[in-house]
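Below: one structure, written as structure tokens.
Only one protein chain is missing from this complex, and each of the others stays in its spot.
First chain written, first letter: the chains are A, B and C, and each begins at residue 1.
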């Protein structure tokens, strides 16, 4: 009943705090006989790692992954796949000044209230570092999906008031924002660098497109494909909302506009974002998530101590001025896990 | 692995199609000894029923609920609580003309592709009637929550291009839109009535506020309170997106603006919408969902038959021009189930 | 976290007390497109029903099953299959004398202590009538399994001190004990009839053989096929133990005797009972369960009232002198559910 597992037929269970011994994941339900290398996993983890540009945190985390079980002679065995990333030597003294304070926007207060105890080194379990296990598990899922013709692509759609106005998937990995519009990306980067210099941070919108999904995926009435994707995305720390297809714009639309009519060639529009009745239509699945501005900023803010005494706080250190580019591999990983899980579930139903 | 159950410690499993024998729910994990009457349940079901105003469907559904188990001498026993609502006599002939056609915006096509078989009477399992079981299970949860000081209130925030500009909870049940602003409600109703006369429908935004939740609710890292609420809401047929607190507006905000700073009196702002790190902060929980325009419209639309032949279709009948007011009790029910489930889960952790 | 569901890919949730409105089951994960009739289900239910012989209770229960959802035009749709059996008019007055007493061997005391409230009419949720839902769900599973070549056969192996000494499956349904040895069955029946006349009851051993299971079924390390069958069997009211293959006799065996060696024709022996390492070997699966003597007897026994006052009690009425023959369809149903569930789970793993 605690909530550290996700998925049913492809089930992941993550563990680890930012300053404990390690973070990692157990994947249960792995298809046996899949060729997999550490490099396949590491490649995705490297996209998530720190220090990739001026606007992301220059902290260096040791993100080297190890297999501890479930792989034999280069292939998955179908038994639990355990992947682990050791933490570097903890320097808890660096966190001494926040030990007694709740950082605004952070989960310090809520963890304290929930558990009655808090690992105050870094953000403990609420650290973004926990997502390394998700990305590792997602990398394997993604590889299996790719062989089934399913492709998942996430990118920054909007930040710093700039929205992309063109779409070239080739440039996504070539700019620090992971935006598919090089011109917009440069402008975004310029503004966020300035915000960073002002010791502040910025939110944004990440969009995800999934192609190659056959019609029929998703399990009504509760485990609808969009419901599960929503849960998966909202389980990522900084995400505060999600919308599919036309999303919130549908509030101002009429049925005659929003309904996706059909011709002999298939759906004429895709306002639904590839999911109707919680089941994939075969069209591209499209959703957007909103990413809140990074909570850690160097600006002075008001807060209270554990004893409730008012204090000022500056979350000193090297933070991501915009977390969108580093959330993208996590979005892709979680989407991969949801899809593979549902492909397996659909298969079981038809047996 | 099919997906007709929701919740863990307060778990509901719904069954039923719109034109089968019945719809209903089994609730497992009911607190024993809770006083409950059929009227407590019926009252919530009546808010969901058809024929409440000009803009909702005038179809008459027999929404009378029966207890079949789990209640003895007016109290819950802790064993599975089964509640059933019989369907009226099916008139499948009324659906003969859509038997071979996929209605635009409906789940006809996706159900056919998923299951290879489709109950074409009404919308089968994809019918809004399925939510009666949810509302029944939610009514009990809501009663238990109320005794714990938790109150849940949903209402129409926007439709037909009109947004509420005042907030009076007393008027919500007094206008057909269930909007907390009487003046806005009248304008919404006027426009939607006109849209209905034009044989069309309209989307909208429903907002939900939950007060009285202690800090500490929600199970990181996957079953975060917002993640579970998101799944619960996206599992409702017409919902295409959700946002918490500032929601999508956070994309254009800075950390120094969005972070909820604290004083000795508690949080100074509530931009997070009452949830940080997936755990309740003790502030009011606020989220908004977008409701797509009703798919069933009398206007002529393009579609194809099961054989892929192009055809025109008019989904004749008496439809909801805006489904927001009837979705509100379902939103409240699902929120109740999520909250009670998490209160029980939190309790188990601390044992 | 309450425990009224069983299975994952073929999941059943039962509801109902003996004297509430109804008992029944929701099956989730049904293969769509399977031809099924009420008669297919009723046939198995009739094997479980009361009044089949002198040694079983002559009470008449209305065991007529109804489909409420999940079946359309004679085929399963893949949506939740709900089956219900209404209870006859409750005559709670018949139970007035046990309202305040705990019947020895019954769950009256434990239910009271667990829930703090007890439906004292009949045995409430602890009634054998609850198994009707299991038998109904098992009947569908069994039909699907039969098409896959899997056959499940349970029978009385021992009761009243008589053990079968021959095995003819044809005679099982032709004697009141459901024993595969007509001569033994007659002797069993003679002795148990006498025990019944003495207002007492008798235990026994039921054996189950499952053929046609391919090697590879079962999910290590916790959901081993024998572990799941053990749980399924021990979840049946009167069952107090289970053993596979040589079972408890293995305590006195050497490895060289117990190990099933292999030749080019396959396993030479089947001491393991068809399961090694929690996975089916392809040999016949064999297990035995011990059934305690029926708790309800007319003999005078010592007990206490709810207030702890000592009293004498006679559980008057018409009881099963030996419950083995009526447990057999439940054993077969639960075994069917376990096997189909695992076939689906195995399929999902290999996707």
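Here is the rule we use: a residue touches a chain if its C-beta (ideal position, glycine included) is under 8 Å from a C-beta of that chain, and two chains touch if they have at least 3 such contacts.
Not measured: the values here are computed from a predicted model.
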Of the listed residues C:55, C:68 or C:195, which contacts the missing chain in the full complex?
C:195
Candidate in contact with the missing chain, chosen from C:40, C:187 or C:223:
C:223
In the full complex, which residues of subunit B touch the absent chain?
1, 8-9, 29-32, 78-79, 220, 343-345, 347-351
Interface with the unshown chain - residue positions in subunit C
1-6, 8-9, 14, 102, 104-107, 109-111, 113-114, 125-126, 130, 158-159, 161, 195, 200-205, 214-224, 226-235, 237, 240-248, 250-264, 268, 272-273, 276-282, 290-297, 299, 301-304, 308-310, 344-346, 348-349
Hidden partner sits against subunit A at residues 1-5, 8-9, 11, 13-17, 20-24, 26, 28-30, 32-33, 66-72, 75, 77-82, 84, 114-119, 124-125, 344, 348
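One rule holds for everything that comes next: only the chains that are shown with their structure count from here on.
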Most centrally placed chain - per-chain CA mean versus overall CA mean:
B
Whole-Å separation of chain centres (CA-atom averages), subunit A against subunit B:
27
Sequence positions of subunit A contacting 2 or more other chains
1, 8-9, 220, 345, 348-349
